[in-house]
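Let me begin by handing over the structure; questions about it come next.
Heads up, one of the protein chains got dropped from this complex, but the rest are sitting where they should.
Take a look at chain A:
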Amino acid sequence: VCIHHVRSCSSIRSIRFIKSKYVCVFDKSALKFSHQQRLFRTSAVSCGQIVQFKLSDIGEGITEVTVKEWYIKEGDSVSQFDSICEVQSDKASVTITSRYDGIIRKLHYSIDDIAFVGKPLVDIEIDASKGVAPEEDVVETPPMSHDEHTHQEIKGHKTLATPAVRRLAMENNIKLSEVVGTGKDNRILKEDILNYLAKQTGAILPPSPKAEIVPPLRKTEAVPAAPKDKARKIPVPVSRPIAFSGKDKTEPVTGFQKAMVKTMSAALKIPHFGYCDEIDLTQLVQLREELKPLAEIRGVKLSFMPFFIKAASLGLLQYPILNASLDENCQNVTYKASHNIGVAMDTEQGLIVPNVKNVQVCSVFDIAVELNRLQSLGSAGQLGTSDLTGGTFTLSNIGTIGGTYAKPVILPPEVAIGALGKIQVLPRFNGKGEVYKAQIMNVSWSADHRIIDGATMARFSNLWKSYLENPASMLLDLK
């Protein structure tokens, strides 16, 4: 909608129409009343006047500035004190705020244009019936004095509220001093009046079109400047809670999420089967306690993962099909020579899976060193492409966050994945039939059923389990 300066009444009726159409998207009750009052009045008094909001004095004798960012666009509604744009002049960044309530009809500059002090910045269509007198010579009156008009001295306090809000309070016999302001500088907003009323009368309020409190850097959400004088009548009280005025937010799927969509859609094509088991880590817990200080002396943090990873690699030596890849047409299976074991990491952005290369020739300590490196790079957001590619098998330690059993999704082009639950202390029976305190962890495997069968998965899991339940047995098969 492109609206130029219009002063004659006949054309104004057409503006009314467009404005009403705009209003009805958000607030039907306001529409009814505004429609009634507008269409039949022909006097100039009710016509919305287009006011040229001029760029006010910046100080220090500055006459021109560069427009750097617009916070609003043509057609948006603004309230008094809302931020309109950001301009810059000689190392000073200035936030220009609106003097009026109204609708933005024209932006006089584009980004990077030079704007002049005293010349029009934007055209705002204001509702004359609201009683905000536009000031003729904007340059001489700095914004400060306009504040004084709108301040109400109540008990020595200065209460900030726009004229529209004041009117609403007046109509409903509310003392502004009794209302808690939630806006900037403790300003009282329309929502505050409505909430106050709702508390008094227990009434339902029509959902407010502006759900959030407007911060200084405002996103462009169009809010109608619906006339509040005759339009608002609080509905009859009904015993229902105050209407929730949150809004759905739709965003495009980009970047990282897009990548996840692609991978998971491809993963879905793989026929998964699951296999779960319980591992008694009592001995491993003890072993790690002994080895932790040794690793620390060498400057390395030793968690359980290096053991899990090494045990997995030893298992893969016996069951290499779990370290393979099936081609697109399911014609060939490639048995990968390297055991590049991926470790799922949770970062701010989401799931990333760097891998430890060639675990088959690494010691548990080597793996710990590499894990430390990957973890610190991961949290700093500095993992390289080589760290994130080439994985052949993945372990996901979801237990650090929580949970016991899971149903992990295989990451193509791999064919198997294991999810490790948290370690819990549980009662178990030992060989003598006595109950003892056991450190139990659950593992959930998923594998590609096209080339892997249940028996293979089960045997691999049993082998992996035996290495971890009896860590000394790893020594026999270590390469």
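Definition applied: a residue touches a chain if its C-beta (ideal position, glycine included) is under 8 Å from a C-beta of that chain, and two chains touch if they have at least 3 such contacts; residues count from 1.
Everything that follows uses one rule, which is that contacts and distances are computed from a predicted model.
Note on the omitted subunit: UniProt lists it as "Lipoyl amidotransferase LIPT1, mitochondrial", one of the names in "UDP-arabinopyranose mutase", "Nucleolar protein 11", "Transcription factor bHLH149-like isoform X1" or "Lipoyl amidotransferase LIPT1, mitochondrial". For the options A:I242, A:C276, A:L291 or A:L388, the residue in contact with the chain missing from this view is A:L388.
From the options A:K262, A:K407, A:K437 or A:R450, the residue with contact to the unseen chain in the full assembly is A:K262.
The hidden chain makes contact, of the residues A:S303, A:S325, A:Q360 or A:S466, with A:S325. The set of chain A residues touching the chain not shown comprises 58-60, 68-69, 81, 86, 88-95, 97, 111-112, 142-144, 147, 155-158, 184-186, 216, 252, 254-256, 258-260, 262-263, 266, 325, 327-328, 334, 349, 352, 380-386, 388-389, 411-413.
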